[in-house]
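The complex is shown incomplete by one protein chain, all other protein chains being positioned as in the whole.
Order of writing sets the labels: A, B and C. Residues in every chain begin at 1.
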Amino acid sequence: MESLTTIRPELLTLSSEQFSALMPYFWVFGATVLAILAAVMRSLSPKWPVITVVLTGLVGAIVSVAGLLGKEPVALFNGMMVSDNYTHFFSLIFLISGVVTVFASIRYLDNEAMQHPEYYLLVLFSALGMMLMASSLNLIVIFIALELMSLAVYILVGYRRTDRRSNEAAVKYFVLGSGASAVLLYGAALLYGSTGSIGIRGILDFVRANPAALSPTFTLGAWLVIIGFLFKVAAVPFHMWMPDVYEGAPTPVTGFMATGLKAAAFAAFLRVFVSTGYGAGLTTAIQTHLHDILWMSAVLTMLFGNLVALTQTNLKRMLAYSSIAHTGYLLVGMIAGPHSEQGYAPLMTYLVAYAVMNLGAFVVLSILATRDDGGLNLHDFSGLSRRHPWLAFAMAVFLFSLAGIPPTAGFAAKYILFYSAVQANEILLVVISVLCSAISVYYYLRVLVYMYMRDPVGTQTRSPVSVWSAIAVAAMVAATLQIGVMPARVVYAAKKAITSI
Amino acid sequence: MLALIALLPLIGFAINGLWYVAVQAPPGGKKAGATVSGVIATTAIGGSFVLSLLVFLRLKGMPAEARVIEQVVFDWMTIGDFNLEMVFRADPLSSIFTLFITGVATLIHLYSIGYMGHDATPGKFFAYLNLFSFSMLMLVLGGSLPILFLGWEGVGLCSYLLIGYWYADMDKASAGKKAFIVNRIGDFGFLLGMFMIYDKFGTLDLLALRDTVLQSSSAGLLLAADLTAITTICILLFVGCMGKSAQIPLYVWLPDAMAGPTPVSALIHAATMVTSGIYLVARLNFMYSLSPTALTVVAVVGVVTAFFAATIALVQRDIKKVLAYSTVSQLGYMFLGCGVGAYSAGVSHVITHAFFKALLFLGAGSVIHGMHEEQDIMKMGGLKSKMKWTYLTFAAGWLAIAGIPPFSGFFSKDEILWRSFSAEHGSFLFWLLGAVTAVMTAFYMTRLFSLTFLGSPRFKEQGEHHGHSTHPDGHHEHGHGGAVHESPMTMVFPLQVLAVLSVIGGFMAIPHMSWLDHWLEPVIPVDHGVAAGVAPAMEWVLMALSVAGAAAGIFFAFKLYADLAKVEKLKQRWAGVHKLLENKWYVDELYEALFVRPIYTLSVALWKGFDTAVIDRVVLGFGRVSEWSGQTVRVVQTGSIHLYAFVLLIGIIATAGYLLYGLA
Amino acid sequence: MNQVEPWVVLSFSSIIFMIGFTGILIRKNILVILMCIELMLNAVNLTFVTYSTLLQDMAGQMSVFFIITVAAAESAVGLALVIAMFRTLRSVSTEEIQLLRE
Partner (left out) sequence: MAWLDSHLLTATVFLPFVWSLAGLLIPSGTEGGKTSLKIWALLGSLLTLAISVLIYQRYIPAGPEFQLTETVAWLPVFGISYSLGMDGLSLWLIMLTTFLMPIAILGSFNAVEQRLKEYYFLLLSLETGMIGAFVATDLFLFYVFWEAMLIPMYFLIGIWGGKERIYATMKFFLYTMVGSLLMLVAIFYLAYQHKVQFGTYSMQVLDLYKLTLGGGTFSSPQSVMFLAFALAFSIKVPLFPLHTWLPDAHVQAPTAGSVILAAILLKMGGYGFMRFAFPLFPEGVAYYQLTFMVLGTIAIVYGAWVAMVQPDIKKLVAYSSVSHMGYVILGLFSLNAVAATGAYYQMLNHGISTGALFLLVGMIYERRHTREISHFGGISRVMPLFAVAFLIITLSSVALPGTNGFIGEFLILLGSWKANPVLTAIAALGVIFGAVYMLWMFQRVMFGPVTHKENEGLKDLSAREIAVLVPLIIAVFAMGIFPNFFFQKLEPSIERFLARSIPGGAAVTQVVDPVTSSVQLVMKGN
């Protein structure tokens, strides 16, 4: 970062490549600004203008990301950020989950009588943070992006201001999340101290140059950074916050967190991991120990997530635990990555599949949620297939996918993920994983039992389904099946993305 | 042509069966008389008889050594070098069986037209009867063991169906089931024997098997192990025969089988099916002859069965039961013959027995028919005058079975007795038991004859409609009144024919100039060898002794049953023995306690105690353990922010510590 | 002029960091916990500055500015959440927020 010590004017100009590489961010940020303007203009009802602006921003960003796909990586802001396929890959996940979240929220917020424009702004902000996380090459930028994302999400979690559970979730998340951020930051400081660089590339260069000179400070620093991410993805033993927060947050937000936020954390995690961890010249002893830690963590995560999910009766909380479990599967991909031919591509494929099916499931929950996020207990789902045949069908698709049963995305992704783990000779880990997914089948299918095989309890009214939610659900169903049947494109994209780092 | 012999009854079956299914079975279906069905069925089997006769004549026209007609209909199963053809083969043995089977069957079909005249579903009855004939013919014409087995099981099936023909009576249905299952136990042995044959000799074709065995034995290729194997094979197959031919310990089904209509008892459970065991042993004589052990087993089982069944027959009151036990006993004789190596003697007794036993059963049927389903001989008597033809023909059968010369039974039985004494594998004990049995046979048959036809009637003639009905098929609802009457002509005619055959049938196998022995020679080598130390003159002595014994039996029986009060006294004096015999040595009860109950209890225990209580519990246990661990672990999530942070800290310290430890 | 050894400063900052973390563990008042978080961030700042001096590199100093900014935003959000919580719960004690569990 010696370059920062002198001011060089050429750094302040943007080449056309750089400009177009920044377009997605401009779209999102521009939309945020415009939406704020629209929101404060009291003369018109803010709902639709804001939504229009927000969606335009997100869709514009998606379009411009799509235009960037496959292009050569572009370094931005003096190498603090990069726009490569890896970035685009994740940006698409974030943006799409942003769009879906917005779609799901429209009717939801009406129901909760809290249709405020800020909500959409916060979604945009956190989407921006996520995008930055995936693209930054600098620990401080990562921190800022992380905070940008998290702060917005803290507020979203507590968005149901008058609801006790929402408040509680927000405060818990805030306290623990800030603590974890501080830990991450402390790790960054230690890395900086031991390598003399705050940029990931700089750290990598240092490691490559002095493989033998790795100090405990470096190791500790790198690990603390990783813990920051492990906290966000809720790997055991850093998972404790997750069920409570997922349960307390408004349902669409939970969906957003489960997909976007987790993907963002993995995006940054992976970048840092690849840079400072395995691929580099760490000593074998550390690699073995790192492997052991991740291995244990993966096993515990899968076991804990699945076993506790088994006992849940609230669907949101169940999906929270299942989300922990899925983190465990993702960690398997993390462990297998360096040793298998496909590298981290299976992990990324899984993230996509996971995002699609989980988003879908949460949109369905958002539709069915009654005021104050009620109506999400198992017995509320009794006879759903009669009230909402299509919704039940969609939910069934998502649940089968989550359980990893063909021909759905969940199966294809899991197949690829575990396959690469076998290639990495992690057979025991895979055996444990598949047994854990067998456990998961039980609680996913139990929901189906309620939806299809039990008669409705009491008088249950049909929840109105908004067009927006319907579109979102339909799109996610299509995507789940599409990826399940034709996983090749996603796998290739992931492969391209990971090789562009 | 061979295939047609078997096929004709099958066609008859198809016509009658379809007719039954299409017309009689559907609700509101027409009630049809027995005549049409009966004529169809009788024509079919009659056609078979004619064809059999033609085949017989053709064989007769051939040189003795070449007397084989073969017809391959199609390849049944072909797997690699395992090839099983659907092949029919007629040789002297099977042609003689075919002949008497079709002959007797035709008569019984004819008889049934009258007997089943008032049945509700005659189509079904005659279809079954034809199916039986088809199976039986498959059994004797089949050129390989599996085809033989096809017939073997087929007759078992028909037996099952016909015993339980009046299925509305649970006891009758049970009797059918019992027959099938006990036969299955025998078939189990048959199957294993077949497998072993295939394993050892690589073929199941009877002719090829015979060649293989005879050639390797004459070439001296059979080692001790092979002979042991042959012994095992023979005994296993004999287990099959025990089932089918009702030998100890598998005879228990046959007495119960009398639940079926009487023509069925005559055809299946006296004349034909039950003798298929003897057919099998005779057919495989080349193997049995190689195994003295197996022969001994056959002989011992045979003679013991003969004696044992005769004792039971002494005290039975049901006319059909007496005949049934006598059948078991006579079958024992046949096996005794086979067991001492006198296969053709066994076969000749099969044929004579078919004549006189069919006659006796049909006669009994006629009596029952005339008595309106009364089967207890204690409630009969004096039928001589009321049923003249039945009486006369029955008498012929009675004398034949009692072994009075020159009736047919005498020749065949005497030959068996003589051979059981004189043959290489024979012994005095065999003869003694056989002879005692012969005396008992004469006794109980005379008892039966006397109680049924002689003396004064012990029943009341009912002038009105005979009300009691156990058969809802309306079998009893025939319109004519309750008077005891002679049976119609369709029933009497077969009786007459059979009576003639019973009288003269024995002449085909007169000792020392037996036409039958000669005829069977290509299949069954004639062996009149006499064991060392047996004087040829003994034959006449023994013959005289057995005739005298029979006469004595008849005499005592007449004497005794002329005065029933005396019988009662005798009964009381020997109450224990009588009870034991009346209850058939409690064999059924023994089997119930020994096999049926324990297996049933075990099955329930396995189901409730293992399937549900162990396997399922283990399986569900996995679920429970998961659920339980989930419940246990979830307690960690106390909701306390401090605990959450603490776990976070512990995680950091533990992982970082482990990592740094790796660095050190 | 006495030179302070870098390791002293680094140790000092790590102790402060630990104190901050301990605060999260033991303090029931959420406002205090917020302060503890600030404390942790400031400990990081101190570390950055120390390393920056040690390495003669400006990046560390710059990072501090960013962190301070973010910390401010974080406090703002945190306080807002605590206020919202106080409105519904009439309390800022962590003992009141154990509704969501298991």
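In this text, a residue touches a chain if its C-beta (ideal position, glycine included) is under 8 Å from a C-beta of that chain, and two chains touch if they have at least 3 such contacts.
Since we're looking at a predicted model, the values are computed, not measured.
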TODO: Report, in label order, the displayed chains that the undisplayed chain touches.
DONE: A, B
Open item on the list: Touching the hidden chain in the complete assembly: which of B:E70, B:D199 or B:E568 does that?
Closed with: B:D199
Task: Sole residue of A:Y86, A:F103, A:Y321 or A:F411 that reaches the chain not shown, by the stated touch rule - done: A:F411
- [ ] For the chain that's not shown, point to the residue among B:I11, B:V39 or B:I181 touching it.
- [x] B:I181
Task: Omitted-chain contact residue, chosen from A:L14, A:A209, A:A285 or A:I427 - done: A:I427
Task: Absent chain, residues of chain A that touch it - done: 341-342, 400, 405-407, 411, 415-416, 418-419, 421-423, 427, 430-431, 434-435, 437-438, 441-442, 445-446, 448-449, 452-454, 486-488, 491-492, 495
Open item on the list: What does the interface between chain B and the hidden chain look like in terms of residue numbers?
Closed with: 21, 24-27, 74-80, 82, 121, 146, 149-150, 152-154, 157, 160, 164, 167-170, 173-174, 176-177, 180-181, 184-185, 187-188, 191-192, 194-196, 198-202, 211-212, 215-216, 219, 221-223, 225-226, 229, 472, 599-600, 602-604, 606-607, 611, 615-616, 619, 623
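By definition in this document, only the chains that are shown with their structure count from here on.
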- [ ] Could you tell me which residues belong to chain C and also touch two or more other chains?
- [x] 21, 24, 97, 99-101
Task: Multi-partner residues of chain B (each touching 2 or more other chains) - done: 634, 637, 639, 641, 645
- [ ] State the interface residues of chain B toward chain C in the complex, per the touch definition above.
- [x] 634-635, 637-642, 645-646, 649
TODO: Note which residues of chain C are touching chain B in the complex, please.
DONE: 21, 24-26, 94, 97-102
Task: Of chain B, residues touching chain A in the complex - done: 623, 626-627, 629-631, 633-634, 636-637, 639, 641, 643-645, 647-648, 650-652, 654-656, 658-663
